[in-house]
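Some chains omitted; the rest stay in position.
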């Protein structure tokens, strides 16, 4: 059986692509590099949009990247149910592309924040979090200057009511509404979060522990079983 | 050649911590009488042709899709002058 | 009007504003002698920047030579001083290149951009060696923490480093933050970058092979940092377009990130013959150095340089310090492939010239020759000064003012808390929390740690899996160096070396940034000469060569120079990075062991500063043999897995080291002091010491190792509990300790 293939997208200014690919391999999958200017998803089984500062984040995080040729394919594939995970800048791009509701704006404290963050996994109802238990507390690094999740009140209500909040901060680092660290779309296949699970997959490197590995093992298990 | 200005501000209901931080700092710097500050963005777009209706429609489109995120921001477009 | 070579020949008497450009009469005369005529304004632009202190090292050169003449033999050294950065063999076919550089003055004028472009510049130095930059560090010094100007400068500097480094995707794995009134009006912003490459892929700044093309790529050239050149462009030659020429450069980290990826792809495609970054002195420096180090000649069509501001004059283009630019030498056959890779990364790239064998650097501007000079005379044969120096007046009085006269405290608990909560010793989390320390996924140790540690795991052709790691630390102590620059420089090296060794890494090589006042002041020059001599001697004694560095002079406000501040960076290697040792207490019931000898040494200490605002006497004694033995023990013990924690002792002495070790993972300890004077035991800053933890089963083996290497070793106590307890002296609950340590910087800077 060949390993499940997870596409890792690189935009100009993407930074965590090598880390994301390493995490995919670490969990037993094959990481397939995808280039923003291409229009071919190379038949991957799932997609990872890593963090970084695409286009320098100059205008607004993710604002320019969402127009990349590849994003047209991403939107189409996500609509067809392909599992997609965006972390940090990837989350911002998914919001800008309207694959996820709401937006991410400047941290309340106005500083970039890099720290090992306590989180609670709220929903295991996604292909990326099925390996966790609901309510499980984990520590995964965050590192961002614009990670405050905001959305209209009815959007927030709908997210809460629909169980679409996937990860919540324990100790809000940036002023996100309802302590939201990550959400999913209604269908559940598209997930975005500010924390960086790819920086918590090995004891040797990154944040303390390996609490982030579950995102990668969840998706690979699902793909293998599919 | 003309210059079109696009102003982008957070919607009033979205918290603006930058504006708030400035408003809080003002009294300390000896400025009184300011009740609120909001911080937004200003773009100066130089267009090749004249700023006619077609060009402005183009810039409006650009503002709508790129320069502003209408989920959280409002924008206005005007010709400088 | 363009000042061409033929015009210069026809108007020999025309006076050029060389004085305004900082050139001395005799320097200008030398240019005339070299050229056999008066220089054109463009030639003067080139000579004036290339012969500036910054580019030519004219005041420091005679001293810096010692780093070469006294250099210890090192098989690890692949590229030594003189290139953009030194390169060190770290095993398994891997090499590391690293360098530290200052951006002090720009950071005072515009803290954010000054610091940001400081990071950008050093990263390009590392790229130009053919390496992938893999991490940055920053060593910062400011005036008093509560001084209004520090509140302006520090947050801006940190934000600049944070925004530039984070956006580039380079983890920040360490640095320093120190406050002293001497840096008011003259902060020190020293940035370090380290890169990795395969040993056989080193690139050099050289332009061999006549017919090869010269390509300028990266950002467009704008009027950045060319205040001086504008004097030249407008003083002699009437010119209508008098647009403003800013002296502040603005960085574009996104462009730099693209440049990094673009360069690595160019290296992989093997389409680069020689490469040079554009730093200070921009095109002048890149063209003269590339030409001088290659076949010897180059023709450049300066009007082909793509401009951000079309009104720029040739003199200004030559001196522009626009950031995010590189210059490469490429064979004609490889040009299409080169340009295609640049296009993929959206990087503007332009062929502006060609390598020749004429031994002349010739530049034209719309067909007219404006530069025709032997490039070596600008690049390598600048003026060299033997500046006079003598011991500062009052130096011996300063040394005689021994801290022994200072009243010593009774309440050591309060003293510990006072020191731990002083800005110099308080937690740096307010700063480090703004830096991405995880990006690239290879960060093994970063703050709080004695040295940053990275796993060597880069995807590169020829690379195989390895468990290798590198460790890096920077240290400097202006107070020690003020008391004795010779010893101060050695102590800086010793501390940095020790910080690398405590992680389990074997120290390999040194970079340094020498921050001093004006070299025209004989007292400053003495400090400089002593510091270089001290550092060179210590490098020899410790067996670690200097691979490169940077000199920053004129750090003074008015007539008052800063403390002499040599900042020393040490690179070490871990054969198996999984054996790295963290700096804090981790387990319970482990033995807390002090290595080294403690004497009553308070000259330049943190205690003297915090409690008495005193600087006098002599710094701690230097014992490089002890330092070397200590490092040997630490590295071997780590390699054999005998240590669970290892932290060096430095500022604030044992008390601060224990407190930091407790706070790392919230593990307390109960210790008994070994000597008969608790104050000295706790706060003396004797060098060559470390605090380690050892599980009881390993203790015997460890003690034996210490005795073989004659490293004094005394068990102080055990880890555990929720307080820092020094029996019979103090008992501080960890929450109180943490509050004291963590609250000062946020309270000061928001």
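To keep things simple, chains are lettered A, B and C as they appear, and every chain counts its residues starting from 1.
Here, a residue touches a chain if its C-beta (ideal position, glycine included) is under 8 Å from a C-beta of that chain, and two chains touch if they have at least 3 such contacts.
The model shown is predicted, which means the values in this text are computed figures rather than measured ones.
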Write out the stoichiometry of the whole complex as a formula using the chain labels shown. A x1, B x2, C x1
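Criterion: only the chains that are shown with their structure count from here on.
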Line, ring, star, complete or other: which describes how these chains touch one another? line
Between A-B and A-C, more contacting C-beta pairs sit at A-C
From the mean C-alpha coordinate of chain B to that of chain C, what's the distance rounded to whole Å? 40
Which integer distance in Å separates the CA centroid of chain A from that of chain B? 29
Can you compute the centre-to-centre distance for chain A and chain C, using the mean CA position of each chain? Integer Å is fine. 36
Specify, in ascending order, the residues of chain C that touch 2 or more different other chains. none
Complex contact set, residues of chain A against chain C: 12-13, 15-16, 18-19, 22-23, 52-53, 55-58, 111-115, 141, 143, 145, 196, 198-199, 204-207
What residues on chain A touch chain B, complex-wise? 59-60, 63-64, 67, 95-96, 101-103, 105-110, 148, 150-152, 175
Chain A-facing residues of chain C, complex: 159, 162-163, 166-169, 252-255, 257-258, 345-346, 432-444, 455, 459, 577-578
